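Would you mind keeping the following structure in view while I ask a few things?
Every protein chain except one is present and positioned as in the full complex.
== subunit A ==
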Amino acid sequence: MAAKRPLRTFISTATCSLRAAQPSKPSLVRTSACAFSTTTPTRGPEYDTETAERPRWQQTPARMVAPVRTRPLPRGPVFRVNEDPRRLDDAYVKMLGPGGDKVLTDEVKWLAVTHKSFDHGRRGFNDRLAFLGRRIVSLQTSHALLSSQHVQPQPDEYGRTPYLHPALNGLPGLSHEAKDAVLDKAQLSTIAERYNLDRVTRWKPKRADNLKGSGVDAVLATSLYAIIGAIALERGGDIANKVTQERILSPLGFTLSSEYSPGV
């Protein structure tokens, strides 16, 4: 039988006082059926019911926020992030085509464009999605490079010719240098800007007036990868591969054949 008395009593903090005020029951914050609120969410809701109904992307969890800010505000202008679901939907439609806003669920839509720097990671971030997305994009780039050029091999300095097989035709085009040139961070961020992802990505730059120096390229590339990863997890690898080929590799200049089917 566990002791009734706690093992260590906590030193009272501001969050503790908040806790004592509201007897919250353990509940996961889910995406609710409530209508999206267009007003800026306040930092601390007055009623516990409000906390439970608000989706995770919309507000910082109440118990993770101190009532008073103790650190000084950062230097430079304030960086405002998008809070409008409509603008996010427009960006997805621009990237994925008509119906692009219906491909992912609401929470995942916001999660995919949220960088770890936003709100100190309290509303979730797109690290894992970007990890999977990068693997998918990398593989599709390899496929694209394989089907890009077909060079007839010449006898080399030793007078030998390599073994020829239709399946191995595209291998000369596949090299690390070629892939790095394609998947360059600056190029990917250019493509992300084309889809207006720079306006909806939620992050916190070091200096709001120097986004390049704060690493906007990396953040946008992460968002792009994360969207691909989210599509793969929610809708399947087939659709994610197609989106990669049409929306990322085609703008980079790869014209892919209709079906790349190896091993025939």
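Heads up, the rule we're going with is that contacts are C-beta pairs under 8 Å (C-beta built on N, C-alpha and C of every residue); 3 or more make two chains touch, one makes a residue touch a chain; residues count from 1.
Going forward, contacts and distances are computed from a predicted model.
Per its UniProt entry, the chain excluded from the display bears the name "Large ribosomal subunit protein mL44", taken from "Codanin-1", "Transcription initiation factor TFIID subunit 8", "GPI transamidase subunit PIG-U isoform 1" or "Large ribosomal subunit protein mL44".
Among the residues A:E53, A:D127 or A:E193, only A:D127 touches the chain that is left out of the figure. Hidden from this view is one chain, which touches subunit A at 1-8, 10, 15-16, 19, 24-29, 51-52, 56, 61, 63-64, 107-108, 111, 115-116, 120-125, 127-132, 134-136, 138-139, 142, 146, 153, 156-160, 162-163, 165, 167-168, 171-172, 174-177, 179, 185, 218, 221-222, 225, 230, 232-241, 261-264.
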